[in-house]
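Report on the structure given below.
Complex shown without one protein chain; remaining protein chains in place.
Let's turn to chain A:
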Amino acid sequence: MEHDREEPRLPRPRGPLSRGVATYLRGAGGLPRLEEIVRAEVYGEDLQLALYLCYELHYRGFAGVSPDREWDPGLLRVRAALEQRFLSALRTDARVHDSLDEALADLLVEPVDGTGVSHFLRDEGELWHLREYAAQRSLYHLKEADPHAWVLPRLWGRAKAAMAAVEFDEWGGGRAERVHARLFADLMADLGLDTTYGRYLDAASAEALVTVNLMSLFGLHRALRGALVGHFATVEITSSPGSRRLAEAMRRTGAGPAAEHFYDEHVEADAVHEQVVRHDVIGGLLEQEPYLAPDVTFGIDATEFVEERFGARLLADWRASRSSLSAPLDRETTHTS
């Protein structure tokens, strides 16, 4: 995989909010008005894409958009209004657990006959399902572990050392060919997908955008550092069993060695990561700042909430033999890498 030198293209707008933000980014018009933000469907594709555009300026930006827009006060005001709607909706919709111990205990139990996306893909997934799944997930996995890096300066002592160690492992332990984002690009190549960063933003469903916006929201706000840690813990704790099922799906469909390897690696890596995150990142954080326990719990519950919505949408579409994507995948791309 040759690293793309060009920034991603701005995506197709999906309503007035995302159109307004995209137009503003190109320097060709005004921002959405606050009344429009108040009216929009909070988990809908327009609001979520508008927020995604704001966040992406902190990662890789967009072609033809000045990097200075990252700290544009007008844009930050719009972002804050979008975030406020998103966060208050999550606080209402995602509350499940009264205590962190209960939330963690629930994550650590494996359902005997689970019915999630990874079960579906393991048992009856076809290559086209796997390609759609990878295209949707590429929004995160091509910047895997990056949203969590923002928490590092906000931790110290045991929590910081442990978080940095896990992140180092996510970033390949010092070897470029082992960076997890790179392993995912290799998986995409096996599935005949385009590995260009941001290539499938148009294809991503609203529910997929929500899962990535959640990480950026938690990562970019120091006030939400507890929730970010809860998010990371949820991903790491649930990853090993889910990755095993996805590895089996890749093997059964003959997706290819890199596709299998991405998930095999996560079975093993995340069995370690979840131990380190629970004992040292959460343990260390709460030793220093015990009052953050409810925020960690919120981070877990919010992550479960958005992941379940994403999974439900995929399964509803696939069970009806429909594509889950908002824009069709091109036919197989050929790779020079």
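Here is the rule we use: a residue touches a chain if its C-beta (ideal position, glycine included) is under 8 Å from a C-beta of that chain, and two chains touch if they have at least 3 such contacts; residues count from 1.
Please note the rule applied: contacts and distances are computed from a predicted model.
Protein name for the hidden chain, per its UniProt entry and selected from "Anti-sigma regulatory factor", "Iron-binding zinc finger CDGSH type domain-containing protein", "L-lactate dehydrogenase complex protein LldF" or "Branched-chain amino acid ABC transporter permease": "Iron-binding zinc finger CDGSH type domain-containing protein". The chain that is not drawn here is touched, among residues A:Glu6, A:Glu41 or A:Glu110, by A:Glu110.
Contact with the omitted chain, checked across A:Asp46, A:Glu132, A:Asp169 or A:Glu260, is made by A:Asp169.
Across the entire complex, the residue among A:Arg19, A:Arg60 or A:Arg244 in touch with the chain not shown is A:Arg244. Within the set A:Val117, A:Val276, A:Leu314 or A:Leu329, the residue that contacts the chain not displayed is A:Val276. Seen from chain A, the chain kept out of the figure touches residues 108-112, 165, 168-169, 173, 240-241, 244, 267-272, 274-276, 279.
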